[in-house]
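Here the structure is laid out as structure tokens; the discussion comes afterwards.
A single protein chain has been omitted; all remaining protein chains appear in their positions.
Take a look at subunit A:
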Amino acid sequence: DIIDVGHKYYLELVLEDILDKDSTVNCTAEVLYHLGSKNIAPDVQFTLEGELKNADEADNVFYNRIRSLEKELVAENIPDSHGNVPPEMEPIHRLAWVAAGYVIWQNSTENTKFHLAQIKHVKQTKRSDEYLEFDYMILLHEMVSQEIIPWQMTVLWHPQHGVQVTQDSRQPKHTLE
């Protein structure tokens, strides 16, 4: 408890590679939730004790595949209601995961617990530069209120330059109907 500032948490985590359960990296982090204001994202500092596995090859395969598409990629309901994600949609799903992580961070307080529930809709926008651009409508599940919150996010990605969420906005509930 830091008087007049907020609450600070010291964390020790283990990061696990979703594609290789035996590949783990230890991590320490400090998270500071600011007092009062609901509009400021918590401060996060972290240190990785080791290196994350190199995914360049898979990244480039995905990148080239999308770049060579004749028509812009469009998909919906990932995963479907039985939890299935078609294998070719896995990277699109993971990209949403990462981007949603940013949105969740920006909107978290000590009283929220968000998870990505589903990608309702995703549409690619072709760009003249080398970035890939996807417009997502995702559903976030908030554990405490149990609410399902639609959220729009525009995501840029490049194998060497990483992920960027250039735009995001919470949507009203009836966007779903």
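Note that in this section contacts are C-beta pairs under 8 Å (C-beta built on N, C-alpha and C of every residue); 3 or more make two chains touch, one makes a residue touch a chain; residues count from 1.
Please note the rule applied: contacts and distances are computed from a predicted model.
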item: Chain not displayed: protein name in its UniProt record ("Auxin-responsive protein", "Myotubularin phosphatase domain-containing protein", "Protein SEC13 homolog" or "Carboxypeptidase O"); value: "Carboxypeptidase O"
item: From A:Ala29, A:Met89 or A:Val165, residue that would touch the chain that is not displayed; value: A:Met89
item: Touch criterion as defined above, residue of A:Ser81, A:Ser128 or A:Gln160 at the omitted chain; value: A:Ser81
item: Residue of A:Gln106, A:Thr125, A:Ser145 or A:Thr166 in touch with the missing chain, whole complex considered; value: A:Ser145
item: Residues in subunit A touching the chain absent from view; value: 61, 64-65, 68-71, 75, 79-84, 86-89, 115-118, 139, 141, 143-148, 173, 176
